[in-house]
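Every protein chain of the complex appears in place save one, which is left out.
Here is subunit A:
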Amino acid sequence: MASTQYGIKYAVHIITAHFGNLVAKVCETLLRRGPLTLRLLIRFTELSSSQINNSLLILIQHNCVQAFTAVTEGEFGDAPKADTQYLALFSNILHRMRFSKFLAIASEKLEKDKDCEELLEGLLQNGRLSMEQIIERAKSSKHAGNRPIPDVVNESLLKLLNAHFVERCPAPEPTLSPQVEEQPPPRKRGAKAAKVSEVPPTLEQRLVESARPMEVIRFSIGETNTEAEESEHYSSISGQKRKRGDLDMIQESGDADGIILWRANFDEFIRCLRHKACIEHVRSQFDDGAVNVLSAILEATRSSEKIVKTEITVPLSLENIYEEVMKNEVGRSMTLDRVEASLSALGCSGMEDYKINLQKIIEQAQIDEVESIVLKRYGRDAYRMFRFLSKTGGLVETEKISDSAFVDKNEAPKILYRLWKDEYLYMEKVAITVPRYSLCLLWRVDRYNLWEHVLDEMYHASLNLQLRQAYEMEQDKELLNLPPDKRGGPLEKRYNRLRNVRILLESSLLKLDDALMLFHDF
């Protein structure tokens, strides 16, 4: 889904908070206008070229911008033109709000390995680091034990690479072929979500894909020497095999001295968070048995997942699943019958091997989130009508809606109108001429547009949470600077309030961010 108006505002707010106004201005220009050359960036931002260069360096260092060579056909028989453009990576900017979640996942999966945690934290804070830099950081840390630091670092990096939590940085400047221009975002969702994979990828997706090192290299620590090998590192999906010349460009623009840069692999963390979201949703609907079974299946099929948005898990036999369930302490009390019953509750027929439709679970979680907004904001009558329309799928006239959803006919039109005005429903007017001229209103839940609207509201709400937090902290600034022993009496009360405010705002922001991922990343 493309970034929305408030999505951009929120992203710019994040960049401003982390890197200041100048960098944010460059980033905002890229987000609003799409990929630009340095020349155009200068024109649009009216900043000096060195200011822009520095900003771009920061943004690239932190994986928020990707450079690429755009080749355009030469006009009037001229040779093809190649120029460097910069594209802001919207998703990566938002990931900056999730670093604490990423660290928690890595810590959990790597059994609290302190060295790994530190290495990963360094990468998250600095964007990209070379081996040498990582070792430098480790040396200055207090954790250094008796073993030689390079060994420790090497071991940690290997562990992180094996878990796919860290990867090699993408090619600094891949080439994109001219034929395929950016496609408009897909216009259908929901019922047609199954076809999402057939939708042509966006420019951002194509670029990320073609800059990414090939799987074998991406997670391997070994140095690569030969040029021939190097040329295979970067796969290209733009339909053209990369030519020699492009490779030179890669070499020149960063990798020239053969230094490998490492960074956190956001995809892997998002995949883990997606699994968590699926499990949480199942927990809200079914009993522990279903939760255990789903966790086991996700664990067993993880290694075969190649993309973030796996639609359906690879098929497993009942024996495989049972075995996996038994590996887990909480699952050990389950009988084979119970595992089978849980699978059937999860919608597996059991006719053949078992597979879980993860996309369906995510969709249901999205629906729950939206319905909960409708219930809280517009009330129970609206909730029932919304669910009725959601279930029906098509256009339905006012009368039929109020009849089926048991909403008073005098009230129904008013509520439907409110939902329409706030872009929660789609409405169509149809003129009827028999028996006499009148206007009939038809209503529908337009899933694709509604999801985008809800996502925009969520970005808006996230931004508001942050702005309010900044405001609250600013209001009581002097309170925060007070040493603890001076906080007695009435000040103490104010101080405690401020602490509670902060906790509430921060935890709400983290939860809202989970919902954001549900709609944007999963």
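Annotations
Basically, a residue touches a chain if its C-beta (ideal position, glycine included) is under 8 Å from a C-beta of that chain, and two chains touch if they have at least 3 such contacts; residues count from 1.
Convention: contacts and distances are computed from a predicted model.
The listed options are "Queuine tRNA-ribosyltransferase catalytic subunit 1", "small monomeric GTPase", "DNA-directed RNA polymerase III subunit rpc6" or "Anaphase-promoting complex subunit 11", and the UniProt record of the chain not shown names that protein "DNA-directed RNA polymerase III subunit rpc6".
Although one chain is not drawn, the whole complex shows that of A:209, A:457 or A:506 it is A:457 that touches it. Touch with the chain omitted from the figure is made, among A:112, A:147, A:332 or A:377, by A:377. Listed by residue number, the positions of subunit A touching the unshown chain are 9, 284-287, 341, 344, 349, 368-369, 371-373, 375-377, 380, 383-384, 387-388, 391, 403-410, 422, 454, 457-458, 460-461, 463-465, 467-468, 471-472, 496-497, 500-501, 504-505, 508, 511-512, 514-515.
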